[in-house]
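Note that one protein chain of the assembly has been removed; the remaining protein chains are unaltered in position.
By written order: A and B. Residues from 1 in each chain.
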Amino acid sequence: MASITMENIGKSFGQTDVLKGINLNVHDGEFISLLGSSGCGKSTLLRIISGLERQSSGRLLIGDKDMDNVFPKNRSVSMVFQSYALYPHLTVFENMAVPLVMRKLTRLQRLPLVGRFIGGTSSVRQEMRDRIHHLAETLDIHTLLNRKPAQLSGGQRQRVALGRAMVREPEVFLMDEPLSNLDTKMRAHMRTELAEIHRNLGATFVYVTHDQEEAMTMSDRVALMIDGQILQVATPREIYRSPVHRKVAEFIGSPRINILPGIVTNPEIMEVCGIKCPAPKGLHGKCFIGIRPSRLIPSEQASGTWKARVTNVEDLGSSFLIHSTLAGEVRTISRMDSRSVIPQVGDKIYLKPQPDCAMFFDSEGWNHNLSSERPAQDIPVSALTFSEESHESAIAI
Amino acid sequence: MKIFSGIFRHLLLLTGSVFMLIPFVVMLSTSLKSQADIFSGTFSLLPGEWGATANYLQVFTKLPILDFMLNGVIVTTSIFLIQVIVALPCAYALAKFHFKGRKLLFNCVLWCLLIPPQAVAIPVFMELYSFGMLNSYAALIVPWTISVLGIFLMRQFFMAIPDDIIDAARMDGMGEVSILIRIMVPMALPALTAFGILSFIAHWNDFFWPLICLQDVKYFTPPLGIAYFKTDDSGISYGPLMAAACIITIPLLITFLAARKKFMQGVSIQAGVK
Partner (left out) sequence: MNLQSLYKRLLPYSFSAPALVLMFLFLIGPIIAVLFLSFTDWQLGESSFKLVGLQNYRTLFEDDLFLRSIGNTALYILMTVPTTLLLGLGFAMLILKSGRLRSFYQTVYFIPFMGTAVAMLIVWDFVLNPSLGVWALVAQWIGIEPINLLRNEMTALPVLAFISIWQNIGFAVVLFMAGLSGIPQEMYEAGELDGADDALSRFSLVTWPLVSHVTFFVLILLTVHSFQVFESVAVLTRGGPNDSTEVLTYTMYKEGFDFFRTNIASAITVIFLLGIGTFALVKAAWLEKKVHYQ
């Protein structure tokens, strides 16, 4: 019905390539998040799907139909904007009516005064009124219908924007950071509400955000974009546990993953910050290992661990973050349970990675454990999509 | 000390006010006086002998003053409407589209802002002459249908409207013309009002151009009409002349007083001060 297929979509503004060959399949009824840092091209991709912008190369299909020459108004797509983009001079009701008026009434019927007397206008208008009132009730904004956007709170505006997008019952919803202007509490609330709306509507959602928490909590799948390319598309669980690339691992997870530089000296032996440990087969030369903060915790043992000096301690309530410097230069973060013994700033500690939890990245940053699935070099990075659960690396250091 | 300076301030301001208002008072009072009273040798504020009826009656019978006013209204509204129809799409394109030549076009607009209306009078006169359009409403209207100031002001206002709103309107199914009419114009209404006021003041008062392009009294606008009345009557009957001045000035002043804030805002927007 309304799956979205992007085939090698590229977009350049003048000299700069903003999108570099995007391949992505969004299934019908799926909630997919486009996650990436500022300026990586998320909005641009969304605008291409909406039809506001046209791709420079590649193909876009919505529900198996090529979208070339299909104008935004003829796509079954609506969009919620970061700034909500409500019409300031229209009331909430009128704002929500615009998409219907523009589609259900002919040009003649839309005319002020005269339009009323053209056959069918009043019945169509009545139908529209009913639909808007009904929708307003489900969104809990029915008491606000006569207000102007300036008289609404941020959360209320957000709902009106949602209502305007929902009122024409599109098959695809595009949302560009719709929650980023709300306060933390409201954001958490709207998150569950959005997820609920998605379940009820069964429409396809493409959700742009740079907040990984939003992406991880709401989506069926997350597409991680960096620099105009999609590095990985996977379920939240998978993208956290088996990132294909160092950059993905660094982006997902808070606080950030610890990356330690290493070098494979002899086959299957590597040296990481002064400690020798076994290396997985096939890894050679310079490499990096990644350890999540919750898996890199202080221990009593002096052997087989890294010596570090605590530089800062953050109390988050339920846990503590220990910032320390390792081998004099590499900064690391450890997350500790608040019930354990917490070191002080300046203390010397020994850091020990938990078993089963290191990820190995080769000199180019690719996850070594997934390298068998990695395509040949000349295929664009974004062609990589991993859907199968891959095995965790199981090595003891 | 404070009270003293307050009194002094108001004294100064009141003196200035009297000076500002004297011509209006003289205009009104003279228009009410009889010919004999005006020529009695000493000027007085209140009419010694009333001649209001005669004066105003004479204006309406001897001078097609209502036609002049109507011409003024026809000309200024047509000019404004066409200016808007021409300037709005151009301002919208300049503000919200990226296209080759946009910079050039905008520079053209800026350069055209430099051109004083008297400078183009000769060639425009020749153009209208060769189209056979002199001495008509068209001659009064057509040369002013392009307002670079209008394009400039509206572009400036449109720039401030967020792109998202325009994109939202596109998603909602509006075409570009609908967006312009249904979204941009209502949002830029204050700027449009200000521009309307500026355009109206400029063209209602214009004397230079009508003087050049008109011969036929039938097309005269108020300024030309009253100047014609003055020379026509060789300045002897001041009563009717002042009555005519009242008739064409007072409606304007009432409009101004009713929308005082808007007028002043309009004038300062032009100067870029507000």
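Heads up, the rule we're going with is that a contact is a pair of C-beta atoms (placed from the backbone, for glycine too) under 8 Å apart; a residue touches a chain by one contact, two chains touch by 3 or more.
Just so you know, these numbers come straight off a predicted model, no measurement behind them.
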Absent-chain contact - pick from B:A54, B:L81 or B:V120: B:V120
Using the document's definition of touch, tell me which of B:A54, B:M133 or B:I146 contacts the absent chain. B:I146
Tell me, which residues in subunit B touch the chain that this view leaves out? 9-10, 12-13, 16-17, 19-24, 26-27, 30, 38-39, 41-43, 85-87, 89-90, 92-94, 97, 99, 102, 105, 108-127, 142-146, 148, 151-152, 156, 159-160, 176, 201, 204-205, 207-208, 211-212, 222-224, 226-227, 230, 235, 238, 241-242, 244-245, 248-249, 252-253, 256-257, 260, 263-264, 267-268, 271-274
Note that subunit A touches the chain not displayed via residues 51, 54, 68-71
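In the analysis below, only the chains that are shown with their structure count from here on.
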What is the distance, in whole Å, between the centres of subunit A and subunit B, each centre taken as the mean of its C-alpha atoms? 56
Using the touch definition from the top, list the residues of subunit B that touch subunit A in their complex. 162, 164-165, 167-174, 178, 183, 186-187, 189
In their shared complex, at which residues does subunit A touch subunit B? 47, 50, 52, 72-73, 77-79, 81-89, 98-99, 102-103, 164
